[in-house]
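Written below as structure tokens is the structure these notes are about.
Here the complex is missing one protein chain, while the rest keep their positions.
When the chains are written out, they are named A, B and C in that same order, and each has its own residue count from 1.
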Amino acid sequence: MRLEGKYKFDASQERVWEVLTNPRHLEKAIPGCERLQESEPNKYDALLKVGIAAVKGTFTGKFEVADPDPPQQYRLVGEGSGSSGFVKGEATIHLTAANEQTLVDYHGEMQIGGLIAGVGQRMLGGIAKMMLNQFFKRMGNELKSSK
Amino acid sequence: MAGRRPIKVKVNGIEYEGYVEPRKLLVDFLREDLELIGTHTGCEHGVCGACTVLFNGKSVRSCLMFAVQADGADIMTIEGLSDGKTLHPIQEAFREHHGLQCGYCTPGMLLTSYELLQENPAPTEDEVKTAVSGVLCRCTGYKQIVDSVMAAADAMRK
Amino acid sequence: MKPCAFEYLAPGSVPEVMDLLQQYGDQAKILAGGQSLVPIMNFRLARPEVLIDINGLKELAYIREEADELVIGALTRERELELAPLVRLKCPLLPEAISHIGHPTIRNRGTIGGSLAHGDPSAEIPIAIYALDGTIRTLGPDGESAFKPEEFFLTYLTTCLEPSQIVMEVTVPVLPDGTGWSFVELSRRSGDFAIVAVATVLFMDDNGACTEARICMGGVASTPVRAKAAEDILSGQILSDALVAEAGRLAVEATDPESDYHASADYRRAMTEILVRKALRRAWEKTRGGK
Partner (left out) sequence: MSDREKERWVGKRYKRKEDLRLLVGRGKFVDDIKLPNTKHAAIIRSPYPHAWIKAIDTSEAEKLPGVRGVLTGRDVAEMSSPFAVGVPIPPKYYSCAVDKVRFVGEPVAVVVADTRYIAEDALDLIKVDYELLPVVMDIEEAAEPGSPVLHENIGSNIYSHRVMKYGDPDRAFKEADLVVRGKFHFPKYGSTPIETYAVIASYNPFSEEFVVYNNYQGPFVNHSIVALALGVPENKMRWIVPADIGGGFGTKTGMYPYIALISLAAKKTGMTVKWIEDRREHLLASASGTDRVTYMEAALKKDGAILALKDKAMDNTGGYIRPPEPGCAYRSTGNHTGAYNIANLDREIMVVATNKSLTAPNRGYTCQELYFSVERLVDMAAAALDMDPAEIRFKNFIQADQFPFTTATGGIYDSGNYQKAFQMALDTIDYKKWRAEQLKAREQGRYIGIGMATIVDPSVTNISYVTVALPPELRARSHPKSGSGESVTIKMDPLGKVHVIACTNPQGQGHDTVISQIVADELDIHPEDVTISDIVDTHDRIYTITTGSYSSRFASVGVNAVVDATRKLKQKILQIGAKLLAVDPGEVELKGGKIRVKASPERTIAVKHVAGTAHWNQSALPEGMDAGLFASTLLSMPTSQPPDEQDRVDSSNTYGFCCEAIVLEIDPDTCEIKFHKWASVHDSGVILNPMIVEGQVMGSIAHGLGGSLLEEFAYDENGQCLTASFQDYLCPTAMDVPDIDIGHVQTPSPYTALGSKGAGEASCESVPAALGNAIADALAPLGVTINELPLTPNKIWHLVQEAKAKKEQAGHEA
């Protein structure tokens, strides 16, 4: 599944970079994230409880902020698995300043597998997109509240 | 772990009492606890219709109900369609028109047809197709099933 | 494919339901018709710890006419709504929409409240209720609330219902005589989830002009959506083929479809235009006395 999109933040590029790569903010912004622990620099173990309606799954996984080139670009590499399946993905996240704002665009690939892929293909694409939007929205809130 | 619950249910006119774990699907209860093996399991997600039974007179997927929900209910399964001596006219029509091959979907087909003919004693062919489209059959290609139900409707009106 | 263990509770009254929901929060799920919930429990995608079975609450199953509204209890079965003479007479769009849900056997169990609470963006009842501008009445610890469909459906399988709230009833305005309506659906097989479904309602004045048009589309976004721009160009107009065609085109702008295995986003967009036109023509026909 291809992931692609843009999001605009009302903050400077440095601020956005700081928040986007900060585990404290990540923990709050990642939908369903219950726990996030740095295992080594830029690498994190995560526990996610993701629920859409009655479908709830616990995922354990790890992700990495790879090849950071502050404040312009990094790769987000992650994977997680639980009883309802697994998610694995990688995206390049690019930041550019646009006047007072910062434009974040991302593109990457995500694999969803196991039970949810086999019996839930109908809504997977939409739900993945929705969760990404949720993530960026919450990041926007983090930016505001941590000013 | 949730405990077993008592249930009382009437199936094909006979009262049964038993204890079931709440998660036990109605189809498993019928087959395992009551040994009414005429009801078949085909998909366990409500698509194939093989497990169709009549629940208080209405067709339901017995894989999408829990046995506990049947407490106090009146259920009819394939075993209850005939009087025990002669075939019900629907069964007779299915035999006459070769409305079954392997027989696995047949309980669902018969009970679905039975409900249809109760509600609509003179259906059109399209109405029959619509009604039985909720039960999958991999053997017949459906033509002879539709013929059977049409013939059964005729026979039951007479 | 057997469900995980759960605690089963079958309360005998609405207040009891409220108490249980307060007690168990989001560990609990309401079991109504179960036609969406039980399959995902069997797949073990859903693993509720507690099931609150409301099927015993007969007081939630009713269809009444009050003033200019149909008032429908949440536990009313889809099949009952489909066949009820009152509904067929006063709000024929609803039975027509319901006839596209699964198969009669599924509709024997499925409930109107369950379908709304499930919030599937391809499901027929939400699309119809939105087109009919119905109201969804809920009950929670803070009392009753009423939501319009545009407030109620948030995104995929997500409504504004809190875990402690339940849908109590739905009201839909009775359609005045001469109102045009339609429900059209495109799916892989009959009974399958809609690739695109469209419900329309056209209110007409005595001069044959359209006073208000409602076009609601399913399967093309994260919730059912209204084609506002298309509705606007029809309102206040004498309908014409050109207007209907234009409405179809505009309707696509309100969609944000995803691709899945069965249909690409492009196909869904193209079909939106075609189905909206078809649905409008059908509704328009009815305003002119067509069947």
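Basically, a contact is a pair of C-beta atoms (placed from the backbone, for glycine too) under 8 Å apart; a residue touches a chain by one contact, two chains touch by 3 or more.
Computed from a prediction, not measured in an experiment: that's the story for all the values here.
Asker: In the intact complex, which of the presented chains make contact with the chain not displayed?
Answerer: A, B, C
Asker: Based on the whole complex, identify which of B:A50, B:V68, B:L117 or B:A151 touches the chain you can't see.
Answerer: Touching the chain that is not displayed is residue B:A50.
Asker: Using the touch definition up top, pick the residue from C:Y24, C:F43, C:W181 or C:W284 that touches the left-out chain.
Answerer: Candidates C:Y24, C:F43, C:W181 or C:W284; residue touching the omitted chain: C:F43.
Asker: For chain C, which residues touch the unseen chain?
Answerer: 1-5, 43-44, 186, 188-193, 195, 261-264, 266-267, 270-271, 274
Asker: Extract the touching residues of chain B with respect to the undisplayed chain.
Answerer: Its contact residues with the unshown chain are 21, 23-24, 31, 35-45, 47-48, 50, 77-79, 81-82, 87, 91, 94-98, 100-107, 110, 128-130, 132-134, 136-146.
Asker: If the hidden chain were put back, which residues of chain A would touch it?
Answerer: 1, 81, 83, 85-86, 111-115, 117-119, 121-122
By our rule, only the chains that are shown with their structure count from here on.
Asker: Centre to centre, by mean C-alpha position, how many angstrom separate chain A and chain B?
Answerer: So the centroids are 48 Å from each other.
Asker: Roughly how many whole angstrom separate the Cα centroids of chain B and chain C?
Answerer: 29
Asker: Can you list the residues of chain C that touch 2 or more other chains?
Answerer: Each of 43 in chain C touches at least two other chains.
Asker: Touching at least two other chains at once: which residues of chain A meet that condition?
Answerer: 119
Asker: Which of the residues in chain C come into contact with chain B in the complex?
Answerer: Contacts found on chain C: 1-8, 10, 31, 34-35, 38-39, 42-43, 51, 53, 55, 79, 102-106, 108-109, 189-191.
Asker: Residue numbers of chain A touching chain C in their complex, please.
Answerer: Touch residues, chain A against chain C: 51-57, 83-84, 115-116, 119-127, 129-130.
Asker: Which residues of chain C touch chain A in their complex?
Answerer: By the definition above, chain C touches chain A via 26, 29, 37, 40-41, 43-48, 118-119, 121-122, 155-158, 193, 222, 258-262.
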